[in-house]
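Below you'll find the structure, written out as structure tokens, and then a few comments.
Just one protein chain is left out here, and the rest sit where they should.
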Amino acid sequence: MYAFTFHRPQTLRQAVGLLAKNEEAKLLAGGHTLLPTMKLRLAGPPQLVDLSLVDGLSGIELRGRSLSIGAMTRHNDVNTSPVVHEAIPALAKLAGLIGDPAVRHMGTIGGSIANNDPNADYPAACLGLGATIITNKRRIKADDFFTGMFSTALEPAEIITKVSFPIPKKAAYQKFKNQASRFALVGVFVSKRGSDIRLAVTGAGANGVFRVPSFEEALKTRFSPKSLEGMSIPADGMNSDIHGSAEYRAHLVGVLARRAVAEAIGK
Amino acid sequence: MAAVSLTVNGKPVTADVDSRTLLVQLLREQLRLTGTHVGCDTSQCGACVVHVNGRAVKSCTILALQLEGANVLTIEGLAPADGPLHPMQEAFRENHGLQCGYCTPGMIMTAVDMVRRKGHDLDDHTIREELEGNICRCTGYHNIVKAIAAGARAMRHGATAAAAE
Partner (left out) sequence: MSAIGIGAAVRRKEDQRFITGRGHYTDDINRPGQAAIYFIRSPHAHARIKTINKSAAAGMPGVAGIFTGTEFAQDKLGNLICGWTVLSKDGSPMKMAPHAALAAGKANHVGDAVAVVIADTLAQAKDAAEKVKVEYEVLAAVVDPAKAAANGAPLIHEVAPNNTIYNWHLGDPAATDAAFRNASHVTALEFVNNRLVPNAMEPRAALAEYDAASGSLTLWNASQNPHVARLVISAFVGMAPENKLRVVAPDVGGGFGSKIFIYPEEVVCLWAARKLNRPVKWTAERSESFITDAHGRDHVTKAQMAFDGEGKIVGLKVHTIANLGAYMSTFSSAVPTFLYATLLSGQYEIPHIYCEVDAVYTNTVPVDAYRGAGRPEAAYVVERLVEVSARELGIDPAVLREKNFVKKFPYQTSVASLYDAGDFNASLQKALQIHDYKGFAKRRRESERNGKLRGIGFASYIEACGVAPSSLVGQLGAGVGLWESAEVRVNPTGSVEVLTGCHAHGQGHETTFAQLVADRLGIAIDQVNVLHGDTDIVQFGMGTYGSRSGAVGMSAIVKALDKVEAKAKKIAAHLLEAAEADIVFKDGKFTVAGTDKSAAWGEVALGAYVAHKFPTSEIEPGLKESSFYDPTNFTFPAGCHICEVEVDPDTGEAAVVGWTAVDDFGTVVNPMIVEGQVHGGVAQGVGQALLEHTVYDDKGQLITGSYMDYAMPRADNLPDFKVDMTVTRCPSNPLGIKGCGEAGAIAAPAAVMNAVTDALGTEAIDMPATPASVWAALQRTNKLPRAA
């Protein structure tokens, strides 16, 4: 690691101030992407702003028809929360598929979303549920938030405070893990809320998480895996690496989409 | 350098650390608690697992300065040095759940945390899934799975005994 100055603000205002003052400062949430990167000297922020003492950034709350999860809420807490299990069981399950138990004790939803790793799970849930990402400045729709691999709509000195998920009628997440990293080689999150059907894919796309309009359209006719039979997405724009060709990933999107829909309708 | 105060294995500790000091470095290099190991640099192998405030975490992926006021338990503190072994330690020995011993402290700390979260009746499938973050190159996991199942059962008796006292 390169040397850095460590800050532990107590309030969001202090945290924002530190970011505003230090252009290259990085936020430390769960640290499970940032610290390994820093250890390998692939990142060297001169300042690190630890969010763990900032008031009001963690917690899970059901508000009417939406579920609000604080940015610093750990994956394990989402995974085991009775509130999440009741409201959006697919989200609880997804949180339990991230990393391993020790990672889930540290990793946070805000950190995951802000990092927007193309193989991360939470971006699929946000996009697949039509979440709203709430920051110290504004509310950003998931459709506008994820702008590409490791890139988001967040501006300098903008901090995610919570994520608000509308509660779907049906939802499911299917993840096919990269055998080495255990990140999503492909993950598909599908949800149905009234006539709003969303199907989001992580892991596969060369440009990060994305929706599949053709699948969503097909599911509007009938929310059943049968509606997706024989459907696939083009391999163009898919990642291709030693873990899988673009064709394979495109194929998995179809397989996992059908499985996710089957799971969502309880089949 | 900055000071950090925390509790390690029940004892208060104050240490001067560089901001980039990881918990595992504090434990191994400053406190000379060398039972916690480092086996990778990508937070995957689990040789460094300790408990922070009762939860299993990877001590290679947390800064010492994040632990101000925290309660850290390492393999050395799991059982009293001169007392009986923790039931999970005993189960690893009884079931030959270790060979070279390098991943073992992390395995045991993960196993104890697993029991806390998942209870005393652990089936093989659950144990294998829960071990995603702990890599062993020697045992093929077969005996680790057996050891954790046995250790989990034994911890119930241990807990009962402790509660009765």
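Remarks
Just so it is clear, A and B label the chains in written order, and each chain counts residues from 1 on its own.
Criterion: a contact is a pair of C-beta atoms (placed from the backbone, for glycine too) under 8 Å apart; a residue touches a chain by one contact, two chains touch by 3 or more.
Treat the numbers as computed from the prediction; the structure is a model and nothing was measured.
Taking every chain of the complex into account, the absent chain touches A, B. Taking the whole complex into account, subunit A touches the unshown chain at residues 1-3, 40-41, 176, 178-181, 185, 229-230, 242-245, 248, 251-252, 254-255.
Mapped onto subunit B, the interface with the missing chain covers residues 18, 20, 28, 32-42, 44-45, 47, 74-76, 78-79, 81, 85, 89-90, 92-94, 96, 98-105, 108, 124, 127-129, 131-132, 134-145.
Simple rule for what comes next: only the chains that are shown with their structure count from here on.
One finds 29 Å separating the Cα centroids of subunit A and subunit B. Within the complex, the subunit A residues that touch subunit B are 1-6, 8, 28, 31-32, 35-36, 38-40, 48, 50, 52, 76, 80, 99-103, 105-106, 181-182. The part of subunit B that touches subunit A in the complex is made up of residues 2, 18-20, 22, 41-44, 46, 49, 52, 55-58, 60-63, 65-66, 68, 110, 113-114, 117, 130, 132-134.
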